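Note that one protein chain of the assembly has been removed; the remaining protein chains are unaltered in position.
All chains are identified by letter, namely A, B and C, in their written order; residue positions are counted from 1 within each chain.
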Amino acid sequence: MAERYSSFRSGSTTWLLQRLTAAFLVVVLAFHFFNLHFVHHAYEIDFAGSQVRMESLGYYVTMILFLVTATFHGVNGVYNALVNQGIDGKAKRAAQLVLGVAGILLVVQGVRVANALAGF
Amino acid sequence: MSTQTPESETESETEPEAPATTDHQQRRMDDKRVRAEARDEAAAQAATEFEGETVELKVFRYDPEIEGKEEPRFDSFTVPFEKGMTVLDALIFARDEYDSSLTFRHSCRQAVCGSDAFFVNGSQRLGCQTQMGDLEWPVRVEPLPHQDVVKDLVVEMDHFYDQMESVQPFFDPDDLPDGELEEQRQDRSNRENIKLSTRCIWCGACMSSCNIAAGDNQYLGPAAINAAYRFYMDEREGEQKRQERLEIIEQEHGVWRCQTQFSCTEVCPKDIPLTEHIQELKREAVKENLKFW
Amino acid sequence: MYEHDVIVVGGGGAGLRAAIAAQEQGADVAIVTKLHPVRSHTGAAEGGINAALRDGDSWEDHAYDTMKGSDYLGDAPAIDTFAKTAPEEVIQLEHWGMPFSREDDGRVSQRPFGGLSFPRTTYAGAETGHHMLHTLYQQVVKRGIEVYDEWYVSNLAVTDEPDPNDRECHGVVAWDVQSGEISGFKARDGVILATGGLGQAYDHTTNAVANTGDGVAMAYRAGVPIEDMEMIQFHPTTLPSTGVLISEGVRGEGGILYNSEGERFMFEYGYATNDGELASRDVVSRAELTEINEGRGIDDEYVYLDMRHLGEERITDRLENILHLAEDFEGVDGLEEPMPVKPGQHYAMGGIETNEFGETCVDGLYAAGECGCVSLHGANRLGGNALPELIVFGALAGRHAAGEDMGEALIETGPSEELEREELGVPTGAPDVDSAEPAADGGEPVVDARSPEDVVADAEVTEEERIETLLGREDGVNHADVRAELQQSMTENVNVFRQEENLEQALEDIQEARERYQDVYVADKSRTFNTDLQHTIETRNLLDVAEAITMGALARDEFRGAHWRKEHQERKDDEWLKHTMVSWNDGDPELWYRPVLLEGHDQTYEPKNRSY
């Protein structure tokens, strides 16, 4: 057994992460929805309000985590769905690439938005 | 549409071409005539003959070599119903009485050989284990979905067998107990744990019901994963083999492909909790990998 | 043409064990089987495997029980070899991971079984055969032994010397059911037949649809004598519509048999005043049939087996699978209604004559398992003795075929001029065929072949012609009709009760069926998965074995083991301590006898009264 250095194999890592992000998302997504539709109504949202929220560090961190986990969860979910349909070889490589890039772009853009709101 | 009714059998009756020469031939010709008459009679009766209930069987037909059957179609057979009649009984009746070319696998008639899994009224079942009386009539019988059809109800099983054998379904302990006639002891509770998984009869119903297996041909499938479970969970399995088996289980097209659709568990004629076993192995794989973290 | 050292025909328990043994001996082995191995009927066995494993038990006791159970028609060297080897073979299975039921200390469980003086039946739940079959197949997969599955073996490639003792077997001819490809299989070292039972000769049987006695019929026509064919075991509790077996466990737990009058006939009519429902299989079967024949059966067909009084709790605890069987296969709820049962054909004690290494008199041809007859079971098989037979004699045959030197066999095989012959005075065998229709025959013997290749190639050509002819006919008799008639006649005339006129009637019916079979045709013209063709050829095999069963039954005018004769109600040891042998004799079957061997490895058996 000693020859097994790597902590995780791809299959079990992503599987576990998909579940962990899901568990995390349950809480944050519910909070997010509740916060922005019931506590504050969606039609009342404006820059100032968003700014106030985002300036609190806890909220900022939560939202970044939310963004990262949701992106991973969503992108990995889509990838899994494609593999389940039996894509293989080139198509699989392409999917990995496209989804990876899209995910990174999404996170980068999301962080920029958050920073703009928080005024960093 | 019914293409092979009892009546149509008599149409193929031809007159003997050559005059009879020997006694023997003469007798056989006579026999033939008698048979033809008997058949005519039976045919005439067939429509009205079955007193009591009859049930209509719609069966998928296909044969790459026979004209008219290359295009898949459904044939109807009217079969007298009796209490206790199974789908397999009805198929045998249809074959023996109406159309001897009706083809399906079957052998044990008691749900142990696993050869007669069909798609009956939209779900995967063993013909011999399914009572006609429990089904909605007419009864529609098709070959298992997701597998290529060889002929009529016979599907290509090779891929299923390959998957079953790819998990190295055999026992391989590191060492055997010393001494003549010494057993490898096994705890009762451990046997209980693996008991259900050992019941699999390789019928392929589960694999056929799984949408993931339909989409991903490399997916091991529920039955093969269950076979791996049977050994992985056996306390007597050798350490070396256990690691090897884990690698098979958690390969990309292994347990992770299962999306917990549960249809495999629902159709398994041996009531094996397949989804549960697959899930347990996923957790085992995660646990094993976390150990080294 | 395919070529291997050893060709094993059949992938049931016997075939798989033989293949593994031959492979371990270093041979290149292939299994050729008409069903995928895990579909074999070994999987249906429920009860268990006998072997003397524990302190207080001994192989001698097991051997003694077996000899007594056989009603002294078993051959002692076979029985001794069997009882001695069974323990190591069972432990071998255990080492291969067979999921046996376990005791608290982790050792395999054993339970009592009918006719055994010690609880020596190891088991794996109520699915012992299933587990044994799968365990063996796993080892075959592990070893990478080649399996030609769904290949139907239709003939043997045997040379045609006048004396069967001089003949040699060089292989078999088979066709791929899926594609229709016909091919010879050349065996350099040996062919092992392990084709299982022949229950389809009867219309009511616990056997699978695939149990058509192919191996017995093929060996028989190749000149190998077949032994004690009249010894057929009937099981008293089978479901009427399918023949599915209801285990003896129901009666063991206290299940009761009733007739249509609601009487507990085992006691009321004095069939077994002491043991009642728990009397031995043959006694209960005869009692049930007497009731039915005397008009006290239900629908003139069956009696009731009632377990309702045991209470739901006990039933679901110990007999749960019986509830499923009754529900799935008969549509009866065992908790609410009594279950209909009747006797059904269960097991063939007789078969291809072999010695204790599985060798037949034809050089290079072996047989093991239910199709063979080393004469282990004699006139009656004990429950739980067939599965160990598969592994013991399967392994021996495999090793011997692969070239292991095992010394001189104690059991002789093959027809010998010195032995006693018998004329039955009833026509049997192949009907006179003036119009030479090889299709209806089992294929002509190979004429004047030179090398082993030629023998196989010639056999292949003959088989091709036979199939061409069958498929070429545009009209004729459907084999299903012939088979149905045969099965009905056998069930009516050669069943549990046997009397002279019925047996003669059966032979007449078989002759008639043979003649009708001359005109058999195959309606399905496709080469792809042609089960019509396969069943047609199987029907021919059934005719041959059914005839041999009936000939033996007619000849044996005594009551021994499973064989009951109305006119002869006692066991006649003076006259009948001998095996009935039938030789095909190129279409003119000949009946002869070979004395029973009562002298074993180191003990000699003395015929005693068989009472339990």
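The rule is short, and it goes like this: a contact is a pair of C-beta atoms (placed from the backbone, for glycine too) under 8 Å apart; a residue touches a chain by one contact, two chains touch by 3 or more.
The definition used in the following text is that contacts and distances are computed from a predicted model.
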item	value
Name per UniProt, for the chain absent here [options: "Oxidoreductase FAD/NAD(P)-binding domain protein", "ABC transporter permease", "Succinate dehydrogenase subunit C" or "N-acetyl-gamma-glutamyl-phosphate reductase"]	"Succinate dehydrogenase subunit C"
Sole contact to the chain not displayed, among B:D96, B:D187, B:E235 or B:E280	B:E280
Touch list for chain B against the chain that is not drawn	62, 64-65, 72, 122-123, 145-146, 148-150, 156, 209, 211, 214-215, 259-263, 266, 273, 275-276, 279-280, 282-283
Residues in chain A touching the chain absent from view	19, 22-23, 25-26, 29-30, 33, 37-38, 41-43, 45-48, 50, 67, 70-71, 74-75, 77-78, 81, 102, 106, 109-110, 112-113, 116-117
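Keep this in mind: only the chains that are shown with their structure count from here on.
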item	value
Innermost chain, taking as reference the mean of every protein Cα atom displayed	B
Centroid-based (C-alpha) most distant chain relative to chain A	C
Cα-centroid distance, chain A relative to chain C, in whole angstrom	66
Cα-centroid distance, chain B relative to chain C, in whole angstrom	25
Numbers and ranges of chain A residues touching at least 2 other chains	none
In chain B, residues with contacts to at least two other chains	none
Chain B partner contacts - residues on chain A that touch it in the complex	1, 4-16, 80, 83-86, 88
Chain B-touching residues of chain C, taken from the complex the two chains share	35-36, 38-41, 43-44, 53, 87-88, 91, 94-97, 99, 101-108, 125, 127, 129-131, 134-135, 138-139, 141-142, 178, 208-210, 239, 241-245, 325, 328-332, 432, 434-435, 474-480, 484, 516, 518-519, 522-532
Residue numbers on chain B that touch chain C, as the complex places them	12-14, 22, 24-25, 28, 31-32, 35, 63-66, 82-86, 89, 95-96, 99-101, 103-104, 106-115, 128-131, 133, 150-152, 154, 157, 161, 165, 168-173, 176, 180-188, 191, 194-195, 198-199, 201-202, 231, 234, 236
